[in-house]
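Complex shown without one protein chain; remaining protein chains in place.
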Amino acid sequence: MSVPPIEFPILSTILLCPVIALLAVLLTPGRYTTAIKLVSLVASAATLVLSIWLCLAFNAKDPSFQYIERLDWVRSYGIQYANAVDGLNVAMILLTAIVIFCGILVSWGVTYRTKDFFANMLFLVAGVFGVFMTTNLFFFFLFYEVAVIPMYLLIVIWGSTNKQYAAMKLTLYLLLGSALMFAGFLYIYSLPDARTFDLLAIKQQVTFSPMVQNILYISLFVGFGVLAACFPFHVWSPDGHVAAPTAASMLHAGVLMKLGAFGILRIGVYLFPDGARFWAPTIAVLALCNIVYGAMVATQQRDLKYIIGYSSVSHMGIVLLGIATMTVSGFNGALFQMFSHGIMTALFFACVGFIYDGCHTRMLDELGGLSKTAPRISAFFIIAGLCGLGLPGMGSFVAELLVTVAAIGTYPVIGITSLLALLVTAYYVLSAVQKVFYGPENHHHKDFKDINGFQFIPRAVLVGCLIFFGVFPQIFLDWVNASTRALLGA
Amino acid sequence: MTSLMTELIYLTGILGTLCLAIGRGERPRRWALGLGLLTAVAAAIASACSSGSVTELFGGTYRVDPLSQGYKAVIASALAVCLWLTERGPSESRRVEVYLFYLCSALGLTLMTGSTGFVSLYVAMELSSYSLYLLAASREDRRATEGALRYLLTGAIASGVFLWGVSILCGLTGGATFAALTQAAPALTSDPLFIGALALTSFAFLFKLSAFPVHFWAPDAYQSAPLAATTLIATASKAGAVAVISRFLIASGVPVAFAGWTGLLAFVSMTLGNTAALHQADVKRLLAYSSIAQAGYILTGLLAGTADGYSSAFFYATVYALMNCGAFLVVSAVAADAKNDNPTVRHFDGLADRQPFLALVLLLSLLSLAGIPPLAGFTGKWVLFSAAMDQGHWFLVLWGVLNSVVSLFYYLTLVKHSYLEKAPAGSQPLRLTPVTRLLALAIFAGLVFLGVYPTPLIEYARSAVSAIAG
Amino acid sequence: MDLTLLWTIQLAPLAVFALIFILPKNARGIAPLLGLTGSAAAAVSALCFLLAHAGKAGQPALHYSVDWLTIDLPAAWPLGKAVSGTLKAGFLLDPLNLLMITLVTVISFFVQLFSFYYMREDESRPRYFAYLSFFSFAMTGLVLASNLLQTFMFWELVGLASYLLIGFWYTKPSAAQAARKAFVLNRLGDLGFYLGIVILFVGLGTLDFTGLGKDAVLSALGPTLAMAAGLLVLTGVMGKSAQFPLHIWLPDAMEGPTPVSALIHSATMVAAGVFLLVRAYGVFSASEVTLEVILLLGCVTGLIGALLATRQRDIKKILAYSTVSQLGLMAAGVGAHAPQAAMFHLTTHAFFKSCLFLTSGAFIHRFHSNDIWTIARGGGRKDLVPMLTLTVGLLSLCGLPPLSGFFSKDLILEAAKHHGLAAFAACVAVSVLTAYYSFRLLFIVLFARPTAGHGHGHHAHGHDAGGHHEDLLGGLSRALPLLLLAALSIYAGFLGSPMTHSPILVWLGGHEAHFDPAMAVKTLVIIAVGCAIAFALHRDPDASEKKLESSKGPWAMLVDRRFFIDDAFVWVTKQVGLRIASFFDLMDRWLVNGVLVNGTSYRIADLGRLAVRLQSGSLQGYLACGLAVLAVTLLWLTGGSSR
Partner (left out) sequence: MSATLQPYLLISTLLLCLGLYGVLTRRNLIAVLISLELILNSASLNFVAFGRFHMADPSAGQVFAIFIIALAAAEVCVALSLILLLFRQRRSVDPASMDQLKG
């Protein structure tokens, strides 16, 4: 598709949409809830439109950074406000825009402290967009942490089930991971060749010795791996998913976890390719643990959200496995999985949140026969579940195919063992579906109302994305392919 | 004369307050408060306005330069906030003399920032300390005496050790000014006696900064002093200490062994402060431990011994004063409402419902203390640790960041109380005076502005430091 | 033009599927009509296509593909060479799948027609027709796919359709359970399939069926890997085509509506495995071992299915096990180097088995029971049309000449005979058993006396209900598919009979069949034996029912417990799989979360307690501590720097 290049600083505009909306929301008195919601919705819709435009106008054949925006910030510390887009982040920006758009729609029913809720959401999203588009390590870190704190508030104020513990664990854990990044970034800056936080400049100017590469890569990997829920740093994520309110879960599992994996690619692999190669086998083993172990643990859960939480652990393992293969297909698959898992898990949470609001429980044993009472929401959940178990025609299938082929080609034993998860995933997803949606109707939930037309929209958008990219995966691959190729120097 | 404008303003204020102290009762106290505020604001403006000049006075024992003027502005602003807080504290002394002590201690701190000779430094330090001891004791409470005495005796011992160190330094360098120290230092960097003397001398500075191993007074004094005095100890006093240490280190250089020693202290300070703060219920005490930890961070930046280190220390001291002002402002409002000068975390329950703006300021101040972007504390920590990392202190930096994560636990606990817990039944909305609201707004804006666009202040600090260190 | 037809075949059902869901609530009533239209469009297109291309043997009629996905790998296991390939999506049409697509669309149409009658009282009818259309879409996709991966994708989608339709009455826990069982067991088989595809792709760089010839596979992979790939793909077939030991899902799948069983679980989807065996024959024939394994599996499956069918009293279960058994025969045919014969048997089996299932549906719908004795006593034999089709179907199943089953089964027996005695013996045994259970069913329905009140009640009820419901349209949609399928069951055999020079075999690339009188005689003997045993045991249905209920011997138990295969699976799942899972769960709670995460935070808190204890409240202690630290560090400093 040939769309002419965009003339204005599109990336900053995307970033500014939520920021301006945030200011507007903060200045609006809290009692005008509809105005607040509308402002948020308009902002998220604007980011969605702009992101789609960006995806179309972005030149996929060119592996280098495009739409570069630079602005000196603190010159003496090499800090620049710098944004750019390439294959790695273009899809992530789109993902974020889709998820926040749906997230805002899904949280239309929030009544408790509406203003604070939407302010937090917008703030969070600004942080996420920032991480995805910046090319300066300082701003990367800044946005990264910006994205974490609103999550704490969202969970603590609007959450459920053990929320204080979960929120604190999530926050501390993520920041613990970022501590390693912080030290790593400052170390890079302190090198005499560097003296800048600009990613591109560092790549050009600095040659890291193998030893340094190994150490820095693994510390960054652990830092990012925490956010990507890499085994054994994953336990914050199911707890966090469970405790968070619906829209926060969507963003959290849909986008926030992807920041970690994105960071590994954007910074870890980009700056330290040799370190990445050195650690790849280790990471592959961890990823395998994620995939199989996460799926196994998911079979034992009784809370619907925990099941999805652990399935996220399992699916993020596929992303990590793709990264560990250090091949173009593996990277493509990892990115694809990030995207489709983001959409899928957002859909999951959009459904579970709705069920929880209606039935006041998420326990498998207390639910049943919902397909009868609420066929639409059940259908959406089942679609998400089918995507989760890798049904062809959905995004996840292609992603898993790419990663699996790459993994089997690179680490046969690990790759083949990881296939086991396909079976286990089918088992727990279908068991959950069977318990919750099938079986005789549960008279406790007779009054449960199915989603109406308005609430239909966000979920339908998500399903549409899943199927579209599942059927036409090459569109996505064309975005990322040149960049992953360049990333690997292939 | 214009270069001493700030000091003269303080002197005038002190004289005025002295005159007012003849009177008794509410009216002179209000006058004294007004005069004090006027003095503080004037001093802040005067220091800010004369921030371009470099003058040496009194035979090289006193210097007026951009760095000192910067610190002076910070101290004066912090003083203004503290003075305003005396108005609301439930257990503030209603005497006029109290304002005298505030101004005296601020004057002492101001003088500290410009001292380049040991005599003037000693006098300035003691001037500020004595006033603070008295302020700490000015609360009508048995514990206040106890806290103040501990503060005093620790300070006295620290002064004694400091004097010993200075005497040895004088003996080694043949002069009692920083200039003499600078001259002699390069030849002495590996002299154990010199390093020992540096360590002894810095003892008093560590006391001021409430760093390990002379931090023990801090929790007690913070807890027992009236809120306004605690705020002064936590903000202006820290800024003064950072100024002195910067000057001292610039003059002496940072020998490797000394840096190692400081690093060790920084390490213990942050660990001890942060972990002990996990177990505090009294918010003032909690903030005391947090300040011990923050002392560790500041030392980490200072021991880099580079222009970057000193300028980032200035930046951080400014930011630190700002965010502590924010935190104490909220604490004082809660304390005033609860009629209890030592609010516990429980008193913060439901703050977000009772006064959303104040809760927001508390949130930002605490997050800034924990170093969360996009707030000033984050940028401060970034530049501070960046300076340390440049000198290869990667372990301290890593440890420092990990410590900030630990610190987040207790900061967030406070946040949780204000946002999540329900206010006790029957509690009223918390009312704010317009000035307090304005003050809170200023702090809010400052935290965000310095976090998002720190460039002007950082550049100022760099140029100020390079004016001294060359 | 061809392409348009193909797209119609492929997309018409999908469009119907989507349309039914979009329909506003009050317009859902036309869903059956939409379903019928969609399947009719597909069937007509397929027939047009068949008529246009029938007879042009050999060359692919159409090959159309577009790039779908690119994959790049450096030095990939197991061959260590770089792979850079494009996965395609498209249609590959040759005689094999032209036959198959016609079969699928035509039977699909009949089943939809019959469903019109069968599901008329069900309130979820729109959903039913939507799912059915979705199945048609997936199945046509599977058949038309141009490459193995695409096949796999639709393979999973038909699995989904099967899952949805087995669980159609999801409020019944048993249906939900059976649906999950079917999907998961299929998944188990598909894991191997998936891996096989990956190996083939890495080895050949393409998955197009045109490039998967025997020689290409052998030269790219070498004998061992070729065998591995073949066996792995075979596991997929085992799952889908219910081969031993993954066959256990198929009988349970009878929880679905009966027309579904006719379409999916007998005629088309389960045959997809056999279809794949023929379609990717190059992959399997690359290794003799693979073929032997297929033969062995086929024989075992055939025997087990047939044995299990002998002791069922549920008419659908009998037919289900019969399907298992016949699928085993087809696989054995492929294993015995006779893919065309297998394909031929697949075709005839599709007709007579769907005919049988629809017949059973007609019975079940009328007598509200699956039990053959209940149906028989209810007066099943008086229901003329189904009785006729039942007889035709069963006789065809036994292979009575000149019905269609005779010709196709004959070919397989012949192939097995060529291959070896053991295989032949197994196939003969299967045939005898088939004849036995077919006649058992027939005799019980035929000979049972309607019990006075009970049976009559049923009968009357049936009639009443019939009188009420079966208007002309209902009756037509009930009888028409049955009769047409029965007719096809009779005549389809001539497509492969020696009298007509076996056009279908030749077209598929095989040899013309030769009429072997000895073989025909053997077949007749087999049927006679089976019939005789059945007559001996079941000429009095009441007695045989009592006997069935009272028999407690080891053999009876073995069959009643389905040879313990289900139990083995349950044991492995519960005792091994879920045990491991619960161990991991415990590990996650106690080790990772407890020790690693919470433990760390508790240790930090402990450190804090220590720090707090240091703040003891003793002023002189503080001073001493400070001075001691100073003294120690001074000693260290001066000592350290003097060195």
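Each chain carries a letter (A, B and C) given by its place in the written order, and its residues are counted from 1.
The rule is simple: contacts are C-beta pairs under 8 Å (C-beta built on N, C-alpha and C of every residue); 3 or more make two chains touch, one makes a residue touch a chain.
Please read these numbers as outputs of a predicted model, since none were measured by experiment.
**Q** When the whole complex is taken into account, which chains on show are touched by the absent chain?
**A** B, C
**Q** Touching the hidden chain in the complete assembly: which of B:Trp164, B:Phe357 or B:Tyr453 does that?
**A** Missing-chain contact among the listed residues: B:Trp164.
**Q** Tell me which of B:Ala176, B:Leu278 or B:Leu450 is the one touching the absent chain.
**A** B:Ala176
**Q** From the listed residues B:Val123, B:Val256 or B:Val452, report the one that touches the chain absent from this view.
**A** B:Val123
**Q** Could you tell me which of B:Asp220, B:Asp308 or B:Asp337 touches the chain that is not displayed?
**A** B:Asp220
**Q** Under the stated touch rule, tell me which residues of chain C contact the chain that is not displayed.
**A** 612, 615-620, 623-624, 627
**Q** Across the whole complex, list the residues on chain B that are touched by the chain not included here.
**A** These residues of chain B touch the chain that is not shown: 118-119, 122-123, 126, 130, 133-134, 137, 142-143, 145-150, 152-153, 156-157, 159-160, 163-164, 166-168, 170-172, 174-176, 219-220, 223-224, 279-280, 285.
As a working rule, only the chains that are shown with their structure count from here on.
**Q** Can you compute the centre-to-centre distance for chain B and chain C, using the mean CA position of each chain? Integer Å is fine.
**A** The separation of the two C-alpha centroids amounts to 76 Å.
**Q** Quick one: report the Å distance separating chain A from chain B, using the average Cα coordinate of each chain.
**A** Chain centroid spacing, chain A to chain B, equals 41 Å.
**Q** Out of chain C, which residues touch more than one other chain, so two or more?
**A** Within chain C, the residues that touch at least two other chains are 601.
**Q** Going by the contact rule already set, what residues in chain B reach two or more other chains?
**A** Expected reply: 406, 409.
**Q** Sort out for me which residues of chain B touch chain A in the complex.
**A** Per the stated touch rule, the residues are 352, 356, 367, 372-374, 378, 382-383, 385-386, 389-390, 392, 394, 397-398, 401-402, 404-406, 408-409, 412, 415-416, 419-420, 453-455, 458-459, 462.
**Q** Chain A touches which residues of chain C in the complex?
**A** 67-78, 83, 149, 152-154, 156-157, 160, 163, 167, 170-171, 173, 175-177, 179-180, 183-184, 187-188, 190-191, 194-195, 198-199, 201-202, 577-578, 580-582, 584-585, 588, 592-593, 596-597, 601
**Q** Tell me, which parts of chain A touch chain C in their complex?
**A** Result: residues 169, 172-173, 232, 234-236, 293, 296-297, 299-301, 327-329, 369, 371-372, 386, 389, 391-393, 397-398, 401-402, 404-406, 408-412, 416, 419-420, 422-424, 426-427, 430-431, 433-434, 437-441, 473-474, 477, 481, 490 of chain A touch chain C.
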